[in-house]
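The complex appears here without one of its protein chains, the remainder shown in place.
In order of appearance the chains are A and B, and numbering begins at 1 in each one.
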Amino acid sequence: MSTTEQAALHTGHTSTAAPRNEIRIEDLTVQFPDNKGGEPVVALSNVSLDIRRGEFISLVGPSGCGKTTLLRAIADLQQPTSGRIIVRGLFPREIRMQKKYGIVFQSPVLYDWRTVRRNVCMPMEIMGIPKKQRTATVTEMLELVGLYNFGTKYPHELSGGMQQRVGIARALAVKPEILLMDEPFSALDEFTKEKLQEDLLTIWEKTQKTIVFVTHSISEAVFLSDRVVVLSPHPGRLSAVVDIDLPRPRSLQTKQMPEFYEYVNKIRNSFEGV
Amino acid sequence: MTAGKAGKVLWPLAVGVAFLAVWQLGGIHALLHFKPFQLPVPLTILETVIDNLPKMLSDTWITASGALTGMIIGSLLGFLVAVIATMFPKWGYPGLTLVSLFNAIPIVALSPIMNRWFDDGFGQKVGVVTVVCMATMAINSYRGLNDLRPFTLDLMDSYAAPGSAKFFKLRLPNSLPSIFTALKINIANGLIAAMISEYFASSTAGLGFSIKDNLRKAMMAKGWSCIVMAALVGMLLYSVLTLVERRAVKWHASQNK
Partner (left out) sequence: MRLKSKKAERAVVWAVWIVAIIALWELGAYTLDAVLHDPMAPAKLPYFHSVVLGLVSYAGQLFSAMLVTYSRALIGFLIGTAVGFFLAILMSLSKTMEDIAFPYLIASQMIPVLGLAPIIFTLVRDMDTSRIVIAAYITFFPVAVNTLSGLKAVDPLKKDLMYSYAAGTPTIYQKLNLPFAAPYLFAGLKIAAPLSVTASILVDMLGSSSGIGVQLMYSLYGGLKDLFWAAVVMCAFMGLISYYIVVALERIFVPWARRKEA
């Protein structure tokens, strides 16, 4: 209770300084206890970061750098050991209870026993949205991800790329204000991946949501993001934040630009410096 | 960590002791309106076991030895069926399905049949247990021999491995967890089958016969002590098997707890 008040106080203080702040991560440390009773594993060490409202931000780094842990901490799926996260002046838990998050994982995580339409419906059912509105939203979302004709199929009848699009439609269906994506395209083939990257940018430009995007692909991060956050492993810590000043809307042509390669190289070099 | 481990032992132990205490003090009788002669209390049962130990042990031996013999023969036969079905998939698989039909014959119907085939109680018991155990082992070990990870057979082919190598280096180790599962099922079912076969058989000894005989004479405590012995044998066999399993299939996920 008292921590909630603190959080409110805190934002009252910072809101004047940075009005467009969406997510503020302050000195965040996450440790996992070692199963064999040894030293705890430090997944994230003293990470601080501000994420702006409506921003597309990517977290990149090799495995073990804590990028997924950071995303899960924002989503209130992981409790910090020390430090804290403030989202819109509140704790992640309160934002989660207000149902403002949409999450997409690396695997589509669909419910095998539900059709595509009813999969997209699931979070709305839980949030108690009336049926009529649910039906309309599902149609809208399936059109958005280009799966309108597949609504009555079951997950196993779809390709991997289509399944992932259902996952995205489901995350968007509840009109989340913050979209958290954990390597959503990494299990897909190159062609599907490029298509979905462009689709995601179109959706983002249309809806102006804040997107936190975890990936291990530097070029994917550069292509999509306003800013790329580079994390380095053992222990996971923040090693660089790179602003990506490429023109929008971006397309496949963007990937041919010399600036694109400069950004990719810059980020790659920041790893070698680690 | 250690607190959780202690809880894993202490909680069930406390509940078990409490249950026995309630039983001993007549709580169950009061709850279900049992008369004292219907359900003996734990200490009386224990006393009966100790008083009749030689007879108890010989009855247990008769039942357990029959059950074990049948289990071994049945499991071997079942495994053999599975191996043959694996070697000749086209002809073997329907054969396996037909063998698994034996699983459908209730133990109670098998006993009278075996009674006619074998003159003595031991042979009849072994016959029933063999049939009961064969089907379970055949189905389970066939599954283990054939549910291979994708591409493992291709990999073997790429080494130009002969059929025997595929069997001993890939299929057999792969089937071990399923074989142990089948053995565990067979221990429970084999003991039950042995006891039931004694109800209907020409047997004049054994735990099943003793239960029936003592109940007929309204000697409840003796009947219950036979159940205790059967449960003890079951637990003993099960523990031994679990120990063997732990050594034999260290690599399997089910052993990682």
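Structure notes:
Rule of thumb we're sticking to: contacts are C-beta pairs under 8 Å (C-beta built on N, C-alpha and C of every residue); 3 or more make two chains touch, one makes a residue touch a chain.
The model shown is predicted, which means the values in this text are computed figures rather than measured ones.
The missing chain, though absent from the view, touches A, B when the full complex is examined. Among A:Ala75, A:Leu90, A:Leu188 or A:Val264, the one in contact with the hidden chain is A:Ala75. Contact with the undisplayed chain is limited, among A:Asp112, A:Glu190 or A:Asp243, to A:Asp112.
Across the interface with the omitted chain, chain A contributes residues 72, 75-77, 96-99, 101, 103, 105, 107, 109, 111-113, 122-123, 125-127, 154, 156, 174. Although one chain is not displayed, its contacts with chain B can still be listed: residues 7-8, 11-12, 15-16, 34, 38-39, 90-91, 94-95, 98, 101, 103-109, 112-113, 116-117, 188, 191-192, 195-196, 199-200, 207-208, 211-212, 215, 220, 223-224, 227, 230-231, 234-235, 238.
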